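Please read the structure below before turning to the comments.
Of the protein chains in this complex, all but one are displayed in their positions.
Just so it is clear, A, B and C label the chains in written order, and each chain counts residues from 1 on its own.
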Amino acid sequence: MDLSYSKDDLAFRDEVRAFLSEKLPKEISNAVRSGAELTKAMTEEWHAILNARGWLATIWPKEFGGPGWSPVQKHIFEEECCRAYAPRIVPFGLNMLGPVLQKFGSKAQQDHYLPRILDGTDWWCQGYSEPGAGSDLASLKTRADRDGDHWVINGQKTWTTLGQHADWIFCLCRTDPDAKKQEGISFILVDMATPGVEVRPIRLIEGGHEVNEVFFTDVRVPIGNLVGEENKGWTIAKYLLTHERTGIAGVGFSIQALEEVKALARKTRRGGRPLIEDPLFAARIAQAEIDLEAMKITNLRMLFKAQEQGAPGPETSLLKIKGTVIHQELKDLARRALGPVAAPFPGHVSEGNLMFGPEDTAHNAARYFNNRKTSIFGGSNEIQRNIVTKTMLEL
Amino acid sequence: MDLSYSKDDLAFRDEVRAFLSEKLPKEISNAVRSGAELTKAMTEEWHAILNARGWLATIWPKEFGGPGWSPVQKHIFEEECCRAYAPRIVPFGLNMLGPVLQKFGSKAQQDHYLPRILDGTDWWCQGYSEPGAGSDLASLKTRADRDGDHWVINGQKTWTTLGQHADWIFCLCRTDPDAKKQEGISFILVDMATPGVEVRPIRLIEGGHEVNEVFFTDVRVPIGNLVGEENKGWTIAKYLLTHERTGIAGVGFSIQALEEVKALARKTRRGGRPLIEDPLFAARIAQAEIDLEAMKITNLRMLFKAQEQGAPGPETSLLKIKGTVIHQELKDLARRALGPVAAPFPGHVSEGNLMFGPEDTAHNAARYFNNRKTSIFGGSNEIQRNIVTKTMLEL
Amino acid sequence: MDFNLTDDRQMLADTLNRFLTEQYPVEYRVNVAYEAPFHDAALWDQMVELGALYALAPEQAGGMGGSGFDIAVVFEALGRRLCPEPVLGALMASRLLAAAGADQEPLLTGACKYAVGISEIDAAYELDQVATVATGAGDAITLSGRKSTVYGGQVADVILVAAKQDDRLGVYAVQAAQANITGYGMMDGGGAAEVLLDNTPASLLIADAQEALQDAINAGILALCAEAVGVMDVTHTMTVDYLKQRKQFGIPIGKFQVLQHRAVDMLTEIEQARSITIKAAAELGGVEASKYASMAKNMIGRAARLIGEESIQMHGGIAMTWEYAVSHYAKRLIMLDAQLGDTDYHLSQVMKTYVA
Partner (left out) sequence: MDFNLTDDRQMLADTLNRFLTEQYPVEYRVNVAYEAPFHDAALWDQMVELGALYALAPEQAGGMGGSGFDIAVVFEALGRRLCPEPVLGALMASRLLAAAGADQEPLLTGACKYAVGISEIDAAYELDQVATVATGAGDAITLSGRKSTVYGGQVADVILVAAKQDDRLGVYAVQAAQANITGYGMMDGGGAAEVLLDNTPASLLIADAQEALQDAINAGILALCAEAVGVMDVTHTMTVDYLKQRKQFGIPIGKFQVLQHRAVDMLTEIEQARSITIKAAAELGGVEASKYASMAKNMIGRAARLIGEESIQMHGGIAMTWEYAVSHYAKRLIMLDAQLGDTDYHLSQVMKTYVA
């Protein structure tokens, strides 16, 4: 047993820290820290900075332009990015489509699309969920019918994150309506500029716009936009669901959140003293901190196992469940720490130059509500429990 | 809305209090308070005292020798008995078989058995559960085969509470092996002295003996011991499950437990001060107390509804679930308050005249473990949730 | 013992519920609740006409109610339709005016809208931490300080302010027009204001107001608890309905036992919350009112979080959208914890009773 990083890993960490301290623009990290929604321009700027250093596609193999990092290095990089309040990488092109093309795509597809993901030419989004196909993804109904050299796509996708910025969307479509549920699905790339593609915003609970509905009406897409085999799209979907889930615990984000909670509880006064000296609130923090300390090690153990075995196991579902619960608890504590001063709707908060609470507390309630999503998306925590039941408990 | 008792009810409460203060023997209430197992003699003594006053069969109608109380009066009586640390009534004859005979028994059965229940001639126990039939009671296998004027019973019952003291047992037996599950079951009375009946003790988790296994080997029972119709015993079982469940929340016992916890937390010293001044422990007590305060009203609301509608509804399942959770939490707090001094095995504690802890803390851990049963027996809390799902949520 | 509403109260409940169901559909409510001034003057007048304000004050004060159960009936109805009109301010102000023996007619007719300013940024919940000060006497009284998140303050005509003069905690009336008020909308709809007082003219309402303020707070807590019960009840019904309709894996998701049991646990907590609210209503104005108000607010805080979070989780993504009503119900459930003392604050109040 040895919980410490190797010398090489420590050197790597220093390198990452130096890079972040030098290259991460203050206005971007401040925006992340405030909890505000990031602009498209900020995201693109940060992607470009990482790409210039060769650190954008962290999970790609070297041959495709990735840095060739070990799982531990990837973990260190993510940890340090969180610590520095760097933006999250938009994952759809880099962490999802990239690996799919590398494993299932043709050489031509790889040569065409991968560089455009890296240099930011194409912003990708994901066309998986449908109104009637959420947890039960395989019941999706969007059809792609063959018509000569084209697929003709009709249907509707939903929960399309940042679809409003996207140039392309990768879709799961039903290409054989007579086949059994998981069969007859294909993985198809669609240029969002194609006639018949319409993006409509979904306003979220806290008022923000990050997801969309995407409607397809007789959208004609070249045959060559199929990835992998026709009717074998489910294989790709499953591959993505189990691929690269070591970051799934979101430990870095919880570390951020814990720091924020402590800072807020030091600045908020309750009963004539800092809230952090209130035993009931301190107990809430301490319990969350202990859970998080354990989660750090659980995460490393899974990482180590993935490194030893070459692939993450079903334990990653446990990381997803507990990781989201801890993060959501911390977001709850931030809102709770502020009490009434977290209650205003963010848009109004700095109106008239009034600062609220111990600092500008604008986004804390909004982030609490927004983060309820993490136990729902990417396979809800209920679905994760079903998976563990089958794979680990064999019930 | 009016939460207070009527004048008549208050007068009744005073009458009950006076009776308890005069008639409840101190050695019995002390034994109840200490958490020790009650002897058979103590139980019989208390039953006799109540019977002399006409208050033993609290739920029987007047015609059969009950006091003819309203639901509110019954509630007041139970509440006061708890407050005074009176023993629980052994329910098998009085609250279970009694109502069954009154509704389903023949005149001859009523005339014979009911007086013997009241005067303590017969101590009854319950023969329902079997090793393979717990939550799924209807899958029971004990058979009663007709042979001339007798039933011949073979099989095994389990969890037979206080069966070691019992003279008689009422059993659910399969009388038609070919009928569907819930059909073909009959309700039969068995004299424990009949050859072929064997009682074996089950030692419980905390070391106590309150339940038993009862084995039946070619036990011959007169035909007349059948209650109600042949093969219609399931109707009786269901009747018992929904009958008289207003006391199911166990509010009185939780009030007792809360008082004990507070007393222990005042006497225990931790960090140089009484434990009750420790904010984390006080918070645990306060949360349980609030839950209990709410439960008192929930209980009264259901009682009022039962009085208005003539019968308790499926809401009693909610009382069972939450009532046991609150009571178990309080038992946990008592053990927790004492810490190490609750750890000795009860038999050893006063050995050598050593007193442990702030007072004789002998039974607190034992009671905690023993009370884990309350969320299991009488229809586990999981079964109760299934019932509410069907009846109230209609899912 | 009687757990039925009196006929009068049942009629008021039915009237308000019917009125709001018909005149205040959730889409309309969302528009009003999130757009300045976060208030619907026409609706306000109609609610007054139906007796929503008169029910808050006793007859001797010109009202037609004023007991805990009257208050509970009104606010449960408001909760069921997420109505964020400034009735809470009216209730609390009415209690203070009654304590002062002041005229309540302008309040009860709805002509004059009141808000109550107690919270400050460094004293969110605690009366003993109020830092706003009053100086002067008679017509020359002025207040200085800042009252924060004054609910309904964005449309109030008069703000009753808790302030200290020489360590005496008093209540003072400030004309909104004479104060520096910044109104804004709330995360869960409706409005509030920051009230900046800088030698702002005020009139004395109650010189020693500790008790009167505590009574107003207890009434406000009861109102919030009853509102929460209404919100939870509707939220749970919507969730159970959704479990019946929504199919995944070929069956209604309400067939999944995990969701069934969680829906039962929600129901249990709602019934418990309803019970403790009834208790707080019965005790309002009595010697143990504060204790039971704290118990109720603590339990409501826990139950509302459970119902809010579980209703979202069991719906899945759709409850994360602005368009689907459950999201607004969940927001109200979570945010009301921060009004008049949160879960932990009120647990601490109960804990204080242990150390006598």
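In this section, contacts are C-beta pairs under 8 Å (C-beta built on N, C-alpha and C of every residue); 3 or more make two chains touch, one makes a residue touch a chain.
The shown structure was predicted, so the numbers you read here are calculated from the model rather than taken from an experiment.
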item	value
Shown chains touched by the chain that is not drawn here	A, B, C
Of B:Gly148, B:Pro195 or B:Gly272, the residue in touch with the unshown chain	B:Gly272
Chain not shown: contacting residue from B:Ser135, B:Thr217 or B:Thr391	B:Ser135
Of A:Ile153, A:Ile276 or A:Ala334, the one touching the omitted chain in the full complex	A:Ile276
Contact footprint on chain A, counting only the chain that is left out	1-6, 9, 72, 262, 276-277, 279, 282-283, 285-287, 289-291, 293-298, 300-301, 304-305, 315, 318, 321-322, 382, 385-386, 388-389, 392-395
Chain C, residues in touch with the chain not shown (by the definition above)	256-258, 260-261
On chain B, residues whose C-beta touches the chain left out of the figure	129, 132, 134-136, 139, 158-159, 202-207, 269-272, 278, 280-281, 284, 332, 335-336, 338-349, 351-352, 354, 356-358, 365-366, 368-369, 372-373, 375-377, 380-382, 385
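Keep in mind that, in the parts below, only the chains that are shown with their structure count from here on.
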item	value
Maximum centroid distance from chain C, chain identifier (CA atoms)	B
Centre-of-Cα separation between chain C and chain A, whole angstrom	37
Interchain centroid distance [CA atoms averaged], chain B/chain C, Å	42
Chain C residues counted as touching two or more neighbouring chains	347-348
Sites on chain A at which at least two other chains make contact	280
